[in-house]
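With one protein chain held back, the other chains of the complex are shown just where they sit.
In this document, chain identifiers A and B correspond to the written order of the chains, with residue numbering beginning at 1 in each.
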Amino acid sequence: VTDLGHPPRPEPLLAPVEKPGRQDWSTWPRYEAATLGLRNYWYPVLWSRSLREKKPKAIRHLGEEIMVVRADGKVHALHDRCPHRGVRLSHPMATQEFPGTWSCCYHGWTYDLTSGVLVAAITDGPDSKMCGRVSVKTYPVEERAGLIWLYVGEEPPPPVEDDIPEELLADRTLVVGKRTTRTGDWRFGAENGFDHGHAKYLHRRTLWTFFRQMSAYSLADTVDEDPWLTQIKSSFGYQPEYPGLGKWPRKMKRITYKFPPAVVSIRLPGILRVKYRTWNHYEWWFPQDGERHTYVQVIATRQNVLRRALFKLWYYTWVRWVFHGMFNAEDALMVDVMDAPPELLYRPDHNLIDWRRHVDDKARPQPTDGAATGSPVRVTRRRSSDELIAEGIES
Amino acid sequence: VTDLGHPPRPEPLLAPVEKPGRQDWSTWPRYEAATLGLRNYWYPVLWSRSLREKKPKAIRHLGEEIMVVRADGKVHALHDRCPHRGVRLSHPMATQEFPGTWSCCYHGWTYDLTSGVLVAAITDGPDSKMCGRVSVKTYPVEERAGLIWLYVGEEPPPPVEDDIPEELLADRTLVVGKRTTRTGDWRFGAENGFDHGHAKYLHRRTLWTFFRQMSAYSLADTVDEDPWLTQIKSSFGYQPEYPGLGKWPRKMKRITYKFPPAVVSIRLPGILRVKYRTWNHYEWWFPQDGERHTYVQVIATRQNVLRRALFKLWYYTWVRWVFHGMFNAEDALMVDVMDAPPELLYRPDHNLIDWRRHVDDKARPQPTDGAATGSPVRVTRRRSSDELIAEGIES
Partner (left out) sequence: VTDLGHPPRPEPLLAPVEKPGRQDWSTWPRYEAATLGLRNYWYPVLWSRSLREKKPKAIRHLGEEIMVVRADGKVHALHDRCPHRGVRLSHPMATQEFPGTWSCCYHGWTYDLTSGVLVAAITDGPDSKMCGRVSVKTYPVEERAGLIWLYVGEEPPPPVEDDIPEELLADRTLVVGKRTTRTGDWRFGAENGFDHGHAKYLHRRTLWTFFRQMSAYSLADTVDEDPWLTQIKSSFGYQPEYPGLGKWPRKMKRITYKFPPAVVSIRLPGILRVKYRTWNHYEWWFPQDGERHTYVQVIATRQNVLRRALFKLWYYTWVRWVFHGMFNAEDALMVDVMDAPPELLYRPDHNLIDWRRHVDDKARPQPTDGAATGSPVRVTRRRSSDELIAEGIES
């Protein structure tokens, strides 16, 4: 418990001026431009078991319309639009008429699932001149760790393993989790994940933290452990005295269990890792469009067969509802209503600044690089250090 | 049954390029401009029996707001906006206060139903100076064949009979049908109606075609039988072998009834006629606004009294549900999601090209003639023949 013995509550300034704060993200132009996400990465777009044979799913991923379909066990991804008259290939009336192909429901245009090439236009007869001359775009797609990984980008895809935390690929690893669609900008989701400030306050009354005495505040540095950025917490205040106001929280919890501290890291293109003692939690955020993003939560644990079975039982009866459900629903509420910039960052947001800088410096090439930002109404002039200090946090 | 004995499935090109296809409809500028329909035509906007005495209907037709009202048996159509403060004349609280007039519900401004002239402003007293000096626009309107026909345009209206298939006007003709509002561009509706390619594929599993063995493909020419464009089918393939893929359909129907072939025609401003042996089916598509259109299906048959009664029974117990309902609902699904241009037309679409050309050449004068197209984002440059060939179908 900390009691810093601060002087009494500061007098409000006679004419307190609301600081204007940061008006845009032009300090990190590549980050600012990434409204539709970071391309040239593999993302876990669906759970393998959710994609049943010949029951395609239409997804919106990084602003593109994509049909994902399983045929003869193998997963394929195609641009979800028949070039004939613009009907979706994933329309519920669409079917497979020949092995290894997929047919548009309107006129029976039939595409090879691997190449995307038109191999028959059924209602034009076998001698149709369109065959071999038309194709729809296909996307690289892989299955690993019970998830379907999709690659959208302009660069040749790296091995999918490059973009999967290696623990998920190891033998004997149990992978369980949940995929949801959330409203709000994907960057708010990722920033909220790496933000240690809110955790102590927003989540102080949820069931998951019922037996944890969280600190009122802490300090945290960011350490680069390529490819992860990791938070190192350095100071904790459990019931500090706020000048002129009093102690907070007013009551400490009576019964608590001393949980070992979790270590939080983040990496490109927006993967959070929370390390617990015997298991790790991962999260992904990636945009569907400018208003919604896909949110994937995964828990991985490397155990023997019996412990895996017990862990699975614990996950489906407790963790999935209390942690992946109730706890993270509080974050979803905030991500949904966040409205920034303008924003006015404070000391605990140093970690977010480090993450933004990291994305801006290290993200794979993006088509928007060097172009004007995706947010044309915002000023894109780089600020001087003095201006940044004047704006708030970066002192 | 056709088996053309084609060579094996064509190798996908090493680098198959998705053909860009047609990016706009600037080849047919008058057709392209007709987003809000073709003016200076009579359209069947309502069924007569649906308009009850002094129960006005508010319709949106070719982008205009129109009140249609029956008073003393006669139908009138007025611009649906009181010029005083902009309240709709068709508001559910509006009434008729004097014979031959209609009063706005707000202040009692009272219009002559035939001329549209203000004949009383009730709450301004009998000496109101507004009378005779204000009017609302009226529209020509007629009743024929159980339908209410409305004329919107700048040219003097031709006789309404000019725009009604003459069969509907003949003695002893039974006219039955259905009016619905559909989403999507009206031109997609009309094109889908005249498109023989989709019929064989999209509708292959509906109840209406349960006992019909439709061909997998056919060829069709377009013949100009003024005012109709008529499809003449010249070749049919019932279970062809598609190179490298196999026969389609995989199974022929076991029990079929040999229906006599139907002959399909279309005419301005967007009327389809399907000739069966003893009855004909007609369809109209005309826009309400840029997102919805009115879709009218009519069946006409010329029979003696007894047969008319039997036909009517058959219509209301079977045809209305299975053909006008289920069958055409499949078309509605496609019209709703079509998204073109861009589009990539194929051989069976020759008939559509003929229809577009016909509209572009023969439609009555339109206010947009000579002006820029209604779709300012599209290129309006006329293509050369070479370019058209390079784009796809027009070889």
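In the analysis below, a contact is a pair of C-beta atoms (placed from the backbone, for glycine too) under 8 Å apart; a residue touches a chain by one contact, two chains touch by 3 or more.
Remember, predicted model here, so these are calculated numbers, not experimental data.
Contact with the undisplayed chain is limited, among A:99, A:244 or A:290, to A:244. Residue in contact with the omitted chain (choice from B:34, B:51 or B:121): B:121. For the options B:60, B:88, B:144 or B:362, the residue in contact with the chain missing from this view is B:88.
Contact between subunit B and the absent chain runs through residues 81, 83-88, 91, 93, 97-98, 101, 105-110, 112, 115-117, 119-137. Touching the omitted chain from subunit A are residues 2, 4, 6, 9-13, 16-19, 21, 188, 197-198, 200-202, 216-217, 219, 237, 240-246, 248, 330, 333-334, 337-340, 342-348, 395.
The rule is simple: only the chains that are shown with their structure count from here on.
Once the centre of each chain is set as its mean CA position, subunit A and subunit B turn out to be 47 Å apart.
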